[in-house]
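The block underneath contains the structure these notes are about, expressed in structure tokens.
Coming up: chain A.
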Amino acid sequence: MATKAVPAIKCTDLTKVFGQRKALDKASFELPQGAFLSIFGPNGAGKTTLLRILSTLARPSSGKAQVLGHDLIEKPGDIRAYIGLISHKPLLYLDLTAEENLLLTAKLYGVENPEQRVSELLATVELTSRRHDIVRTFSRGMTQRVSIARALVHSPQVIFLDEPYSGLDPHAVRIFDDLLQKIRLQGVEQRDGVGVEQGDGVGVPLFAEAKSGTPTPSPCSTPTPSPCSTPTPSLCSTPSPRTFCMVSHDMQKGLALATHLLLLERGKVVLFAEKDQVDPEEFVHLYHKSVGMGVA
Partner candidate 1 sequence: MDPILEVIYSTVLSSAPYLIAAYALMWAVMLIYIIYSNRSLSNTEKQLSALEEAITQLESKA
Partner candidate 2 sequence: MSNKTSKLDALALPFLIIGGVLIIFAFVFNFTVTPMALGDIEVPEPAMIGGKIVTTTLLLSQKIFFYHMPVAVISMVALAFTAAYGIMFLRTRNTKYDIRAQTATEMSLVFVSMTMVSGVAWTRHDWGAWWVWEPRLITYLILMLMVIAYFILRTAVSDPERRATYSSVFGIIVAVNAPISFMITRLVPSTHPVVFRSDSGLPPLMLIPLLLTILGFSLIAFALFRQRVRARQMEEQVESLKLRLDDLRG
């Protein structure tokens, strides 16, 4: 199974029923790895429902879905190792310090030498100085950065963003954009799907050789070859770019970052296409039409 061909996300007829209402109605699309999908739609169109289902926080009523080749319904456990969620909710313990939160998550994922990993992450989000402070004392922007660090602890291959910009002041938005750009630029060692069983270690070597020229605008920087550090048998694999899935009401941000667009309305997929194949005016027109029609 060529690791490159496996789509990041593939759903067929994904449906979610709330009582009599269909929050998601036979949504089907396939997203290649390394893409940045922006999901648009009026309130109640099923955007958040779709994201919660794909991030294994909610169960679909019917239909099939696969993330990185793993079945969402049979084996959600496997998928959780490869995905991260950044949401408007911090997903943190506000009464613990930034470092304690990240250490907790790192240990839960089983990251080796968690202390070193946490200090790396705190450096990335520029919060090293505040590592021993209680998160409750942080500003909304700083909490968001800890939340990003939390989502990256196990270097996930697919990152879901649920309204990440809501409540951020302009300064925090700029920092968030820089971080997002930095994360997109770095590829990530892809766990070879084959080597993953529930029980055994999911070690993946730090080492990654050949540069993978992927068409998407995020060129992978070539990591310097270093010997396979972990003895685990899984294959040394080529890095692959991270995949993003964002739900946001911020039209400009969504369009600017996206490589693929998905328009949802009343749970149905109205449009799913690569951004450069979609004429912007037509998309904006379609969006306003659906927003006009959408449930207030």
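In picking the candidates, the idea was that all candidates are chains of the complex that A comes from, given by their letters.
The definition used in the following text is that a contact is a pair of C-beta atoms (placed from the backbone, for glycine too) under 8 Å apart; a residue touches a chain by one contact, two chains touch by 3 or more; residues count from 1.
From a predicted model like this one, the values you see are computed outputs, not experimental measurements.
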This complex places chain A in touch with one candidate of 1 or 2, number 2
Residue ranges of chain A touching candidate 2 (in the complex, touch as defined)
18-21, 59, 61, 293
